[in-house]
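One protein chain is absent from this view; the other protein chains keep their places.
Then we have chain A:
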Amino acid sequence: MKRNLILGGLLSSLVVLAALISFVWTPYDVAAMDIPAKLRPPSMTHWFGTDHFGRDMFSMIMVGARTSIAVALVAVGIGMALGIPLGLMAAARKDSWLDELIMRGNDLVFAFPSLVIAILITAILGPGAVNAIIAIGIFNIPVFARITRGAALSLWEREFIMAARVAGKSQARISFEHILPNVLNLLIVQGTIQFSLGILAEAGLSYVGLGAQPPVPSWGRMLADAQTMVSLAPHMALIPGLAIVLTVLGLNLLGDGLRDLLDPKLRVRRS
């Protein structure tokens, strides 16, 4: 099933490319308002039309991709950087008080719906892109901790780990030298999925006004701005909506494709 991988990769790289290009070039200045030219539908001069301030929506989508990717990337990074070591630790000390502490802490964070936690955190720290990153990052930690622990537990029973233990390697060294490389495939797949969830979460937070603050363009806020204008200028809602849908779809397909590619068990079963 390479189709998933190709389509997913294509969509994802399109978004990443748009974000990267936006650093050096956008068709219009993303902050430039041209109020007499507001609410124009897509045309040759404005490919995605203009918004209620007459800003070029194509440029905003490009820069908005940057915001989405930056927030999701750093948030997933936080989740991985903290979650993976926690998961490895819990697996290494299976059934100890440390394992209990980490996993019950995980359950605690898991018990709350992720977006509710994110709203709670931004409500305490104040709205803004950085706080959105922290908020989304925090609910990524248990995801990675749990998945790492689960995969690591089965590995600890394997002969090559036994051999390493007999050779006198410490638990920490075994975890990083032998366990981690063997769960990495799984983590990359999960990372892709979490990345798409991160983009959704960023859009959700921005939509309720807790994400990136104006004038930084963000897909979620573009949707919120469009809310009362849907009947006047449907493109204002359609375009950021489609951008979010396609990005999330692309990342999920990519994740699926990667799993098929990286997971030897699945590969055998399918062939």
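Rule of thumb we're sticking to: a residue touches a chain if its C-beta (ideal position, glycine included) is under 8 Å from a C-beta of that chain, and two chains touch if they have at least 3 such contacts; residues count from 1.
In this text, contacts and distances are computed from a predicted model.
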item	value
From "Sulfur carrier protein ThiS", "Thiazole synthase", "ABC transporter substrate-binding protein" or "Glutaconyl-CoA decarboxylase subunit beta", the hidden chain's UniProt protein name	"ABC transporter substrate-binding protein"
Omitted-chain contact residue, chosen from A:Ala70, A:Leu125, A:Met229 or A:Leu262	A:Met229
Residue ranges of chain A at the interface with the undisplayed chain	31-33, 35-36, 38, 52-54, 127, 209, 213-215, 227-229, 231-232
